[in-house]
Each structure stands twice: as C-alpha cells, then as structure tokens.
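Here the complex is missing one protein chain, while the rest keep their positions.
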Amino acid sequence: MKSVVGIMVGSDSDLPLIQETTQVLEELDIPFEISIASAHRTPDRVAEYASTASDRGIQVIIAAAGAAAHLPGVIASRTLLPVIGVPVDSGPLGGVDALYSIVQMPSGVPVAAMAVGRAGARNAGIFAAQILALTEPRIAKRLADYRRQMAESVESKADRLAQTGLTRYIEEKSKSSN
Amino acid sequence: MKSVVGIMVGSDSDLPLIQETTQVLEELDIPFEISIASAHRTPDRVAEYASTASDRGIQVIIAAAGAAAHLPGVIASRTLLPVIGVPVDSGPLGGVDALYSIVQMPSGVPVAAMAVGRAGARNAGIFAAQILALTEPRIAKRLADYRRQMAESVESKADRLAQTGLTRYIEEKSKSSN
Amino acid sequence: MKSVVGIMVGSDSDLPLIQETTQVLEELDIPFEISIASAHRTPDRVAEYASTASDRGIQVIIAAAGAAAHLPGVIASRTLLPVIGVPVDSGPLGGVDALYSIVQMPSGVPVAAMAVGRAGARNAGIFAAQILALTEPRIAKRLADYRRQMAESVESKADRLAQTGLTRYIEEKSKSSN
Amino acid sequence: MKSVVGIMVGSDSDLPLIQETTQVLEELDIPFEISIASAHRTPDRVAEYASTASDRGIQVIIAAAGAAAHLPGVIASRTLLPVIGVPVDSGPLGGVDALYSIVQMPSGVPVAAMAVGRAGARNAGIFAAQILALTEPRIAKRLADYRRQMAESVESKADRLAQTGLTRYIEEKSKSSN
Amino acid sequence: MKSVVGIMVGSDSDLPLIQETTQVLEELDIPFEISIASAHRTPDRVAEYASTASDRGIQVIIAAAGAAAHLPGVIASRTLLPVIGVPVDSGPLGGVDALYSIVQMPSGVPVAAMAVGRAGARNAGIFAAQILALTEPRIAKRLADYRRQMAESVESKADRLAQTGLTRYIEEKSKSSN
Amino acid sequence: MKSVVGIMVGSDSDLPLIQETTQVLEELDIPFEISIASAHRTPDRVAEYASTASDRGIQVIIAAAGAAAHLPGVIASRTLLPVIGVPVDSGPLGGVDALYSIVQMPSGVPVAAMAVGRAGARNAGIFAAQILALTEPRIAKRLADYRRQMAESVESKADRLAQTGLTRYIEEKSKSSN
Amino acid sequence: MKSVVGIMVGSDSDLPLIQETTQVLEELDIPFEISIASAHRTPDRVAEYASTASDRGIQVIIAAAGAAAHLPGVIASRTLLPVIGVPVDSGPLGGVDALYSIVQMPSGVPVAAMAVGRAGARNAGIFAAQILALTEPRIAKRLADYRRQMAESVESKADRLAQTGLTRYIEEKSKSSN
Partner (left out) sequence: MKSVVGIMVGSDSDLPLIQETTQVLEELDIPFEISIASAHRTPDRVAEYASTASDRGIQVIIAAAGAAAHLPGVIASRTLLPVIGVPVDSGPLGGVDALYSIVQMPSGVPVAAMAVGRAGARNAGIFAAQILALTEPRIAKRLADYRRQMAESVESKADRLAQTGLTRYIEEKSKSSN
C-alpha cells in the first residue's frame, strides 16, 4: 500500500524513540515510509526528500531531531505538506533546546510541535492520523476505537485499583513489569 | 460559506493576538468561526463546543490561551479533529508556562503547538490551511501563492538593501513605521 | 468510615508517588478514596468525579499529574471544593512542565500547588488535614502531634550527631539504609 | 465582624497586588485582617503573628512575597492553619524565584502556592473562601454565585463577539479601557 | 574592495542590531557584503548564498536570526567557511530560543555562537576580524589598536571617576546621554 | 580615613546600581574606594588591583558585573580577601547569566554571590559590614542600629496601614512617590 | 578549642555533602561545631541557634539546605554574623530552587550564596576561612599554602599530561579512581 505518512529522523540514534510513532501508525493501519537524513550533514538529501514528498503521495511528514533540531523546520521550508516535529530528549539540556528549535518557527512556515520524547513520538503518529481521518472514514473509525480503548484501559485500571487496594495494585504492577 | 476552521480563545484579552490568525485565514479565503470559552470558568461550554464541532462541519480547531493554558488540551480531549494550540505570552512568566501546558500533552491526545505569541498565532492559521489543502486544491494553490509572495517580499527587501545601503534602508524603514 | 479526602491520579504510573499522600492520611487517621482518571483520555470520568465529589461527602480533592498536568485544574473547574495539585516529576523536563501547568491557574479557579514530586505528595496529605482540622479537633490534635514528632525527630538526630560525631553518624546512617 | 482570613505581605510595595485578594474577599463578604511583616527584617513579628493567628480566630492565612519569598513558609512553620502563598513578580527574575521559594516547601510543612502575580493574588482569596465554604453555607452560596457570574460574563462576551464581529469587538474593548 | 565577510540576516527587522557588526567591521576597515535571506521563507536563496560564498571570496560568514534561529546552521550545512551565529533577542522568550537553536549544533557542523543581542552582534565582527588577522597583518594591527583603545577608554573612565567622585560622574554621564 | 572596602565595577554603566552599595557603606560610616576595570578589556588592571588590595589595607572586595560576569571570580583568583559578587541585571537574559557566572565558582576559589540587581548591590555593602563588624565594635553597633531601624520602619508602616486602611495607604504611597 | 564556625544543615540527608565543608575546615585547622535544624520543622531551634551563636564565640555561620531552602535566610534574620548559604542539589529541580531561595535575599538581610552542591560546600569552608584570616594570621598563612598547593596540583597534572600524553593520562586516571 502506498505510504501516506513520511517519517524522517535526524540520526539513527533517534530510531528507538520513533518506534513509538511507527507502532501507533501500524495499530491504526496507516502506511508510512521512514528514513534518515540530517539537516546539517545531508542538506541536499533533506531538500530532495521534502520537495518530492507530496508527489510521492505523502500527505503528512513527521520529523524527529534533538539539540538544535532544525530538521522539521528545514523540511517545512521545502513543502506545503503539514510537518509534525518531535523534540528528542538527547544531550545535556534535556530536550528544551530541541523543543525551542522546533516550536519557535517564525511567522509563515509552521511546524506542529509535539511533547519532548516518547509521548511526543506517539502523539505525532496520532496527530498524523487525525489529519488523515478528515478524509478517510476508516482511519476516523480506528481513531475513535483507539481513543475508546484508551479510556477503557484507564477505567479497567481504576476498577482493579478499587478491588485490590493501592498497596497490592502497586505490587502487582511492579511484578508484571519485571 | 460554512466555517471549516473553529477558533477558540480562553479570554477576550487574547482577541488582538488571534487577529493574526483570522487575517491569514481571510487572506487564504478560508471560512472560520470564532468564539470565547474558558476551560476553567466555562468547562461545559468548552466540552459542548468541542464535541459538536465536527458535526457542524469544522475540520480544524485553533485554540489560544495563556498561563496554565489548558484550553487546547481540554478541547482535544473531546474531539478527534486536529487541534492547534497557540501559547499566549501574557503574564509574568512570558509564555513559557503556556507553552509547556500546551506542548507537553500526554501520550494519546496530541495538541499541535505553535510558537509563543504573534508568530504562533499567524502560523496556526497557515497550518490549518496546510491541513485543509490536502483535499482542497484551491487552498493549496493559495498557500503556494502565499509562500511565493513571502519569498518575493524577502527578495525585494534584499534588493532594496543592496541598492540603498544599510544606513538608508534602516532610516526609511524606521520612517515608514511611524 | 466515609471518605473525606478524594485522591485522583492521572495515570497508574503515579500511584507509587501518591503513596506518600496515602501514608500520611493513614497516619492522621483521615479516611480517603483513591482512583485513576485522565483529564485527556477520560474527560467525562473526571467531570463526573469532580461534580459529584461534594455530594459524596468529599471535602478536599488531591490530584497528581505530570507533563501538561491539566488534571487538577480540570477538576477545579467542576467543583467548589478546595483542590490540591501535586506536580509529578516524570518525563524529560523534570516536572517544571507539570508545576507550571498546575500552579499558573487563571484568575477565578485556583488550584493549591504543592512541591514537585515526593515532598509535594506528602504535603498534599498534610495540607488536606490542615483544612479538615479547622472543624475536626481530633485531626487538629493529630496534626499537632505529627508536627511535634517531626521536631523531636530532628532534635534526636541532632543529639545523635552531637554524640557520635559527623563521620560515624554518616557511616551508621548509610548502613541502616542498606 | 471578626476576621477569619489573615493577610500578610512582606513589604508595603506588595500592597497594590494584594488588593486583588482583598477585593475578592470583600465581594464574597469574608472579613479579613491585613498587615505587613518581613520574614527577614522582622522575624519576631512574623513568629508572633503566625503563632497567635489561630487564637485570634483566623482560619486561613494568605502571605505574599517576592524574590527569596520565605514569608509564607516561615508563617507555616509557626501555625497549623492552612497557609496560602502568593509569589510576587517583582525584581529581575520575574517571579520564578518567588515561585520556587514558596512552592518547593520540604516534606512536613506545606504552603499552598498560587500563580505568580495578579491571578495568584485573586485566587488566594477565592481559595481561602473555598476552604471556609466547607463549613459556612453562606460563603459556599456566594462562591457558587461568583463562579456562575464568571461563566455568564464569558458567555456574554462570546455573545457580543458573535454579534459585533472581531474587529469591532476589539475596537470597542480598546476604547472602553481608555 | 572585495568583500571578505558575508553578513546575512533572517529578516530586515534584524538590521538595526546588525549595525553593531557593520560598524566594527568599518572601524577595522574590513570589506563586507550584507543581505537578507530567510532559512524558512527562502531556503534556495540561503543555499545558493552559502554554497557560492567561498567562490566569491568570502572568508567568514556572520548570520543573525531570532526565535527558532536556523539561519546560521543552515548556512553552515552548505559551506566549509567558518560561520558565526548571532542570536537575536526578539520575541517573548527573550533570545534563549535563538541561543539554543544556534549554539546546540550537532556533531559535525559547527556554528560559533556569540552572545544574545547587541554584544553578540559587535563581537561577531571582532571575531571575524580575529580570524582574518591570522593572515592579514594589517587587520591584526588594527585589532591590537582597537583593543588598546578599549583598555584606554576603561582607564580614562576610571581616572575621571577618581577625580569627580561617584555622584558627579553619574550626573555627567546621565546628562551626556540625553 | 583609609578605605577598607574596595568596590570594582566592570563597566561605568554599572555605577548607578552600585550606588546602592556606596550609600549603605556611607550610612554605616565605612570608608571605601571605587573604580572601574573590566576582566576582559583590562585584565592587567584587574590583576594589579586584586593582588595589591590587601597591601593597601582593603579587607573586603565587592565586584559587580553583568552577562558572562567574570570580574568577581577573576579578582578572587588573585587575592585571599573575601570577594562579594553582585550580578547585574543588564541584557536580554535578565541577569541569570550573570548570576550563574558569579555563583557557580569551582571548588577552591569562592565568590560570595548576592541577589541579582539592586537588592544584591545593597546587600553587598551590608555583608561587607558584617564581616568588618567581627573586629570593629563600632560597625557592629551601627549594623545593629541599621537592622533595628529596618524593623521599626516595617512596624511603622504596619501601624499606618492599620490606621488608614488599605485603599488610603496605597493612595498616599502612590502620591508620595510622584 | 572553641568553635568559630557554626555549621547547620536542614536535614541529616545533607550531611554527606557538608563533609566537603568540614574537611576543608579541618585541613585549615579551624574549629567548628555542626548540628541539624530545620527552618520549617524546628523554627524555635533555628531561632535559638542563630541568636545565641555570636555569644558562643561563633564568627561565621554556614547553612546548607535544598528545595525551598529557607534555612540560611532564616538564620540571617536572627544574627548579624556573616551567613554563608550552600544550595543542596536534591530533588527534581536540581538545586535551582535552592539557589534562588538562598541567593535572592531581599534588601537588608544578606546571605552569601555559594555554588550548588559539592563545589559550594567546599567553598563555604574556604570563604569562612577567608573571613577569619582577616584577623588570624595563622589562618591567612594556611589559606595561602592551600591555594599554592591547589596551583601546584594543577601544574603537576599538566606536567604529567605533557609526559604521558593524553590517552595514557586518561587510562591511568581512570584506573586510580577504581
């Protein structure tokens, strides 16, 4: 199936984080492509990628980068597709540098910033799906299911907590995560 | 014409800022609705607004708020439409509080954060247009024109700077802005 | 006994932290209920919880959340009971995001913010007790005892330090915590 | 009528800010006392004030201070009454110093931190009222009215915006504030 | 004379700041060119500029930008010339966003960051001169003179302070700056 | 009378701030000298000053500087006299840069950091006096008087507030400061 | 020998850090006393300690605390002795909270802030010695020796690096620290 979401990371060290994104896209059955390109080490590769994405059928681009995270903005400067940026929490400043470099885009060329780190990587996939769902009822339905399941999961945890009590709940959770 | 973008501000003191958003939507000829609702003072109004927006034909929601800016996230919790958040730089912390409250959404319920203040307000309108352009060729065309004009404006400024020299350029700019 | 304090966490990963709260409530013999609800994943559950709490006899609500920590504020928007917020130090920004999202509530709908992390979780329980003590002399008495014991504990440590000397004190403390 | 809320500011330069607090207490018809004492320049005065407040009938203490804002914590160390802290946004660090000095209280002696500046000052009064409302039905009723009026004010603004349109709304608002 | 320093600003609103740079280059008699190009609005113009600079005889590039200040890094990705970045203190975050976006460049493609704002703009010119002075003895001599004059200016101020006394010194300085 | 406190500022733009220091030293009748030297523009002058201060009879050095405020640390590296550092809140980062550059001295060479800006400048003079008071009973006496007057001033303000009420107090204060 | 330096920590968890202080005082042969008292849990103990310190012969007080670190300021409010504050880097905010709570003291009651953590703890001891050295030539001599040894240690490391080369130096250093 033809990819509709394009994922780009600035370094292969960002790949484990971006698995949060690919997993949610797979759960929602949205075809995607993924690659590596650095805004600073391979600027031509990024420019080429961004300017051809729309013609390849990509509808939303997700870009993740850390530190002076220029990748999402540099891609956004070369396409009119919506670009979602994921700030990676690598390095000594803990991701605030990546957040500022992604979210503070100047007037005219927006990037949609997600949360720093894992939550942001997962949400990038969901936000891409929310855009696609505007015209794909199947995705809209899967998103609605996904959100219902999230709510049910919270409720079932609340039920279990009510039954077992706090101490045992924490013990069991701690066991099952070992 | 039926509104496709819904704009919500948390307080009427945010309206001057949000004019950046409405102006760009008008320039791109995208019909929008705008209203006021506070996540904390009128939670029912916000819930009602968010949960009926899709049925009213709204495709993208833009929400602006300052301080502990919960409005975009609270709307996002009640709809599957893409929600764009604009952090307002009011109050003593200069908008970092609003940025964190908007961008750091937990896994599962994304908000697309824009830059703090005016640039973010303008970009919210452009990003909404980029989403709509995926299925509206006319909007795509207007966006392409808009971006071309931005580029031409930069180039014409560069040309004028080359002709007049730095000192006179600054003088003339300073005059014309008085 | 009927619960007078309602504790709500945004995720079951916050439960170990909130044990600081439940322990101090148990020490002070204050009956409480505890549950899980996410402001973003289960907004109806939160709204239902908050708007019925007073009728169930709850007098103070404690809510803990991390990142864009909207839970305390969203609860506060649905009840006139005092709401105490505990910022959880999860995620890359170390809890400053949660602190700002909780403490910077807009004019009209306050949340009482405690310190980030464990100290704040414990203090949430104590602050709830201080509110209840205004009308419950037994709680007031237990709080006075609790504070006296804290003071005596500091003094007995100071006495031991005076007797053993610094080096041995640190050695013994390090042993006993292994 | 006997004061039930005690307000203390660290310096008379904090008095204009604290008017936000006194106004809301007056609106809610809650009797209060107000004075000036510095944790550092008049420690005995603060200790005396805090340790006698309860006997004088005070039920909630509100303390506002800027910079290394020790006043709320120092008061809290001398009383078991609930202490609400208002960080004042004076000085070069913009109130973050006051916020940290107030909210980061160690385990055992809580202070309920409000937002930095005006919103926090107003909310301190409302939060005090929420505590008192637990046992004073008249205050509970006034608080419910107050919140209803806040909601109605938002709704009436939204109505006016719907009628006049954005441009004229902003013009009229700008005029009326001159 | 052929320009050896290339100055690029991201927006014509940065031109008054960059006068600090051009003034010091003129004082040191170093020929420069200056233009406007936005990393996001005119990416091709920036790429063209950066990749041809060396062939045009440029030896050092100075780039100034604010917010998510990608300009210096994007230029650095297209040239092996030394690139000096000046963070502009525009916008609500006061230039920390620009500083992080410029200084936190990833391994492999450095940008030399200067101080935020005016001091950084002036120092960019001086640092460019220090690089050029390595092979241009005349520039080295002018730099040595410039630094000597700076030192003499400090000393003459110290002398005047010693003669006039503090109060009168401040009065006279305040007058002369009106 | 021979100066016992040496004051050094990094730039004559810091002189108005340092008047807070000189005023308190004059009030306490402590003889001081004051001069200008820049750690970066006149390093020899600073080294000379610091290494001869003790022989000239100086007992405490106060140094004020902004931005990358190296002056206090550079002086401390050349003398064993106590050095007090005052972070100046000039420039876009609001003095946090100066604070970090002064307070974060490495192990072995301390600088005593005061608060950023005016409060810190005044306190530098008082702290110098507290050091000198250890061996000068007259200074100890004046300090005790000074502190008593501070306390009395707070108390007399509190008395006036009690008499006039809040509204009139603020009006009169606002008038007297015009 | 009679103690001339008084050391106070806010919690016995701060004792390992304060060993940096006691070690340097022992190296410089300066008699000290050390105890534990919490500004919030044992305010009377702190007040008693601070107000009697001078009469017991204490000449300098060193106080270490974390989070909302009021201890140094509360001591300073009760004595005219110089008070040195050490911000402890415990808790989620990494010590910035403690730094602000210590350094940002209001006009009139100074605390001399040291660096956050170990460097600050060591420097507190050295700074106390620098104060005492003003009147104790033996301490002045030991401080001069201490500083000379620090310099010689740096130089001998530089010599070894010159001889062994970088790789071997790092290997040997890494071995010797295991």
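Going in written order, the chains are labelled A, B, C, D, E, F and G, and every chain counts its residues from 1.
Rule of thumb we're sticking to: a contact is a pair of C-beta atoms (placed from the backbone, for glycine too) under 8 Å apart; a residue touches a chain by one contact, two chains touch by 3 or more.
This is a predicted model, so every value here is computed, not measured.
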Listed residues E:V5, E:A53, E:L71 or E:L99, member touching the removed chain: E:L99
Residue, one of F:M8, F:L93, F:A140 or F:L161, that touches the chain absent here: F:L93
Contacts of subunit G with the absent chain, listed as residue ranges: 89, 94-96, 115-117, 119, 147, 150-151, 154-155, 157-158, 161-162, 166-167, 169-170, 173
Contacts of subunit A with the absent chain, listed as residue ranges: 12, 15-16, 18-19, 22, 34-38, 41-42, 45, 67-68, 91-94
Interface with the undisplayed chain - residues on subunit F: 10-11, 38-41, 43, 47, 66-68, 70, 73-74, 76-78, 91, 93, 96-97, 100-106, 108-109
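Everything below uses one rule, namely that only the chains that are shown with their structure count from here on.
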Inter-chain centre distance, subunit F versus subunit G - centres from mean C-alpha coordinates, in Å: 21
Length of the line joining the C-alpha centres of subunit C and subunit E, rounded to whole Å: 51
Distance between chain centroids, defined by C-alpha means - subunit D, subunit E (Å): 46
Shared-contact residues (touching 2 or more other chains) in subunit A: 96, 103-106, 108-109, 115-116, 119, 147, 150
